[in-house]
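Here it is: the structure, laid out below.
All protein chains of the complex are present and in place, except for one that has been dropped.
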Amino acid sequence: MSETTLTQTREGAVLVLTLDGATTRNSISPPVYRQVQAAVIDAAGDSTVRAIVLTGANGFFSSGGNIHSLKASAQKSMAEVTANTDALNVMIKALRDCPKPVVAAIEGGAAGAGASLALACDMIVAARDAKLVVAYVKVGLSPDGGVTHFLARSLPRQLVAEMCMLGTPVGAERLHALGVVNALCAPGAAQAEALALAGQLAAGPAQAIAGIKALIEAAPEAELATHLDREAEGINRARYGTEASEGLAAFLEKRKPDFSSKS
Amino acid sequence: MSETTLTQTREGAVLVLTLDGATTRNSISPPVYRQVQAAVIDAAGDSTVRAIVLTGANGFFSSGGNIHSLKASAQKSMAEVTANTDALNVMIKALRDCPKPVVAAIEGGAAGAGASLALACDMIVAARDAKLVVAYVKVGLSPDGGVTHFLARSLPRQLVAEMCMLGTPVGAERLHALGVVNALCAPGAAQAEALALAGQLAAGPAQAIAGIKALIEAAPEAELATHLDREAEGINRARYGTEASEGLAAFLEKRKPDFSSKS
Partner (left out) sequence: MSETTLTQTREGAVLVLTLDGATTRNSISPPVYRQVQAAVIDAAGDSTVRAIVLTGANGFFSSGGNIHSLKASAQKSMAEVTANTDALNVMIKALRDCPKPVVAAIEGGAAGAGASLALACDMIVAARDAKLVVAYVKVGLSPDGGVTHFLARSLPRQLVAEMCMLGTPVGAERLHALGVVNALCAPGAAQAEALALAGQLAAGPAQAIAGIKALIEAAPEAELATHLDREAEGINRARYGTEASEGLAAFLEKRKPDFSSKS
């Protein structure tokens, strides 16, 4: 069994991160968590990267934690397993904290920590026959990596209970109808579709998009009055910036804005 | 370019507020924010008003902030632009704090601060071809007026990200399927349908409806135990009131209740 590796490629201003571990449907483990986290943090600090696509090779997104490793973990010390879940959590937080938008491209399915990883992205493109599976329960475990947080804030509790207590797979078409999946495509086309979406994001105003990501992240926790102030602060700062200057001028001149060198 | 004005008409106990600015698809600006806010606060204190319809003339709800004004705002002082977003926020809070139900009637579309305004209402009736658009990002700005708060608490984060980071319009039919739009109608019929809905609300028990609005507003922030207490307090106070007295009597007498003079 070969370990999953993370390959990094570039398509213009889009960084493409691909999980690749053919024998385990791109299972992920602490070394991969650390590679994804490092890549995301590097991208956050690299002004030539304006959007990220996260995907899997071999017709699958990621099967999550490898079952053999999970079984072996019962022989490890609590300190070691805690270090491993910490690495997972740090990766998930890096994705949510990254000021650049991240698009998941899902072929086949995203299971376990792979589902957490997909839901930690800002948008999701999925092949029509792909599935989201949170089946920790089938091996006597409860979920990790934020998946219960992400699901419980997006979907009714009853559906989340079914997904997590029974491990019922939910297909991309249903998730699209519910608003969790942004775009459906033919099997095999998820990465290309995600790249197109990420390309649009990369052509957008980077600072405004970072501000929007932070606003969406803060909304569930903030009271309306607090959030209105935060939105106002954001737009008022942006008014004087180069992105708004270009965006408003382009609008009035009926041309496409060029945000590429404006942030 | 003429400024948008707010016209007020009455249909029985329903106050109809209509944004009217033909040359800018009812764009809104601080003078309009203050007129809407004042009208809503007056209605809150006027016992003859029992529901509000908020709509736009000229086949559109509102295009939000005018782009020329937005461009000009970069020449204004931070104090001045802050005063303007404050006026927007005060209007939005007035709508959420108003004890009377507000129904948005949307023809064409609601964009930018116009989308915030629509989502600040309690219910939405929309023409089948109407769209909600949060496209600040296209001019290099982040959203204001509560739209990221309202959306993030109603829809999955992925869909909200797409709407706000790319400015993707979302149609009324999709919003109806997701539960954000209450009723769809033929183009041109939104105001009449909203009036019918508001008429039903106006015939309802005003105090109970105000209590329900406050309960729905408080639910996302309150723990279950706290919220159960608040609901209990509300129903127990209502039991002794004239609205319940009439409502229960009418139910048992198999007649329509008359709440009109009961609150």
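Lettered A and B in written order, each chain numbered from 1.
Definition applied: a residue touches a chain if its C-beta (ideal position, glycine included) is under 8 Å from a C-beta of that chain, and two chains touch if they have at least 3 such contacts.
In this text the structure is predicted, and so the values were computed from the model without any measurement.
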item: Residue touching the undisplayed chain, where the options are B:A94, B:M163, B:A194 or B:A244; value: B:A244
item: Residue among A:T9, A:T23 or A:S142 touching the omitted chain; value: A:S142
item: Selected residue (touches chain absent from view) among B:T48, B:S77 or B:N236; value: B:N236
item: Contact footprint on subunit A, counting only the chain that is left out; value: 67-68, 70-71, 73-74, 78, 81-82, 85-86, 88-89, 92-93, 96, 136-149, 151-153, 155-162, 164-166, 177-178, 220-221
item: Contact set of subunit B toward the excluded chain (per top definition); value: 101, 121-124, 150, 153-155, 177-182, 197, 200-201, 204-205, 208-209, 211-213, 215-216, 219-220, 222-225, 227-229, 231-232, 234-236, 238-252, 257, 259, 262
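We take it that only the chains that are shown with their structure count from here on.
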item: Cα-centroid distance, subunit A relative to subunit B, in whole angstrom; value: 32
